[in-house]
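As you look at this complex, bear in mind that one protein chain is not there, while each of the others sits in place.
In order of appearance the chains are A and B, and numbering begins at 1 in each one.
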Amino acid sequence: MNAPARISRRLGASGTANALELRGVSKLFGALVALEDIDITVRPGERRAVLGSNGAGKTTLFNCITGDFRASAGSIRFFGEDISTFPPHERIRRGLRRTYQISLLFAGLSVLDNIYLACVGVSRRRFSFLRPRRDDSLMAAAGELVEMVHLDADRDTLVSNLSYGQQRQLEIAMALSGAPRFILFDEPAAGLSPSERGDLVEILNGLPAHMGYIIIEHDMDVALRVAESVTMMHNGRIFREGKPAEIEQDPEVQALYLGGGDG
Amino acid sequence: MALADNRLASDGRDRPTWFERVPPAYWVGGFLLLVMPSFASDFILFQIFGWTFILGIIALSLMFLAGYGGMVSLAQMTFAGCAGYMVAIFGTSAITDISLGWPWFVAIPLALIVAVLLGTLTGWLAVRTEGIYTIMITLAIAAAFFYFTRQNYVIFNGFSGFNGVLPPQLFGVDWRGSTAFYYLTLFWAALCYFAVLYISRAPFGLALQGIRDNQRRMSALGFNAIAHRVAAYAFAALLAGIGGILLTWQSAQISPGTAGIGAAIDILVVAVIGGLRHPIGAFIGAFIYVILKTFALDALEAIGLAGERFQLLIGLGFLLIVFWSPDGVLGLWARWRESRSRDPLLERGGERP
Partner (left out) sequence: MRGVIDRHPFWSAVIFVVAAVLVWMIFAVWPDWLKDLIGRKKVFLNALFNGVTLGGLYFLVASGFTLIFGLMRNVNLAHGSLYLLGGYVGYVAAEVTGLWLLAFPVAFILVAAFGILLQFFVFRRMEGQDLRQTLVTIGISIVMADLMLWIWGGDFYNITPPEWLSGPMTTFFVTTVKRSGDLVFLKYPLVRIVIFAASVVVGIGMWLLLNRTRIGMLIRAGVDDRDMLSATGARIQLVFVGVFAFGAGLAGVAGVVGGTFQSLAPGEDVRFLLASLVVVIVGGMGSIPGAALGALIIGLAEQFGSVYFPTYAVVLTFLIMVAVLAFRPQGLMGRS
């Protein structure tokens, strides 16, 4: 069965379910309450921005969704399936993807190899003892992703020799490997130059319509260009939720954002 | 250790034929090894090189786990010993009460399967904990195997083990003859060596190295780190099992001491002295160890020490290596090359921009 068919079967099986549904999710680090009673619902294909000041718990929210950390309480449903107790790799194999705020890449591998590894991880060839052949389909898919994030010129460059912006782009390409159904972007635009930001917005807006995502973004301008709804977090709680225009107008949000955030 | 020089994707395009990619040193080394029997004595073929290849294979299995997987296992000799015992038990030996006498094409695969099962079980236990715990747990498992074989007389024939365990007379060749045995061990050593090299750049090996470097990231790419590690143990046990069977044939016997704690540590010493960075290190380490073990006696006596001080020599050598060159002889070699290529005018030569 080829990849698209598999996706559509999965979509069909849970076509009416929400892409992501968090109920009462909390996360404690010892005495520190990093997340408290979070409820979030994201429809399939929806694109959501998460805003919030430093330490609001945005990254922790991602970590709980992907299973990097086990949530202290609450349930997480992904396309209708309760994944709260799944280990990270099981969640990823179900079509969830993420990028990291601080790039986690394999510095000793080339750009193409990093993406190839990402493609292998969600394929059945994870355990293959055979090296990729010349006409390898995963390698071809990795090559397409390289072009998508404009790294063609550097496809054989070692990651350690890439610029910061290129590393951020590579992170995104790795999150797009396989057939993602939903992606979590953790501040992909942070530290990028204005032109690189433009590229990023273009990539995000060019994703297929069924591919929803949540993007953490301090920069309102970027957030508003790539998201159709906004969630504001503050001190581990959800503070406001709504259309970008509403959120922007909200006096309390403005007070908070001008007062505490850096965005 | 970062994922080192794995440019597999680069091989994907415009790669030269495999013939061109083999470095000249391989051609020379390979040729020398192939024609060795025409000028080397039986002792050198059987005792020095046969033993080097065998130890090298077992150390290679440790190199695979430690170098690519970051898991230092002291149980590799146990897997080897297990396979050795199994050929004695399933196949033929002088202990006819216990040995089942099955033909080699049943006994050998069965022996390897049992060794792999033991390796998988050990891996399953060891990967539940991390880092230094692995060494302790595998050491404890190695000790358990040793004591078990020593005390069990029904299956393992206790203290004395099995003698008269001989390779099958395939194609009418006496495979324990020095030349035949040399080629036999050379063949398996080369096969294991190239298999490890090949797999290191296949998805399985790449993933293993990724897990070594950053397990969390690999999980977030969909890899099941635990399963990968256990599978690595299974594969390493297969390699060790091959080495173990050859080892049993070489000495025609197997007993608890073959897989004792001292032997387990020796494998670690061999692998570390050679260097865990590259599969060839296992064989370099094995060669040094065998040479030392064979000739140290005379050398020590020549300088007025009792020959028994061999352990002291090995221990001190090992200490020096881990103190000064954690990458073993390979590391020393790399450093030497670097210092040679350093430009005396620009102090910082050798580094890439």
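Convention: contacts are C-beta pairs under 8 Å (C-beta built on N, C-alpha and C of every residue); 3 or more make two chains touch, one makes a residue touch a chain.
Predicted, not measured: the structure shown is a model, and the values here were computed from it.
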{"item": "Displayed partners of the chain not shown (whole complex)", "value": "B"}
{"item": "Chain not shown: contacting residue from B:A40, B:L100, B:L125 or B:A252", "value": "B:L125"}
{"item": "Absent-chain contact - pick from B:V22, B:V35 or B:V322", "value": "B:V322"}
{"item": "Per the touch definition above, residue among B:S41, B:N152 or B:S339 touching the missing chain", "value": "B:N152"}
{"item": "Listed residues B:A88, B:L206, B:A225 or B:L268, member touching the removed chain", "value": "B:L268"}
{"item": "Residues of chain B in contact with the chain not shown", "value": "72, 125, 128-129, 131-133, 135-137, 139-141, 143-144, 147-148, 151-153, 261, 265, 268-269, 272, 308-309, 311-312, 314-316, 318-319, 322-323, 326"}
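Assume only the chains that are shown with their structure count from here on.
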{"item": "Averaged-CA centre spacing for the pair chain B and chain A, given as whole angstrom", "value": "42"}
{"item": "Chain B contact footprint on chain A (complex, rising order)", "value": "66-68, 87-89, 92-93, 98, 100, 104-110, 112-113, 116-118, 120-122, 125-132, 134, 136, 139, 142, 155-156, 160, 174, 177-178"}
{"item": "Interfacial residue positions of chain B with respect to chain A in the complex", "value": "2-12, 198-199, 201-204, 206-207, 210, 213-214, 216-225, 228, 231"}
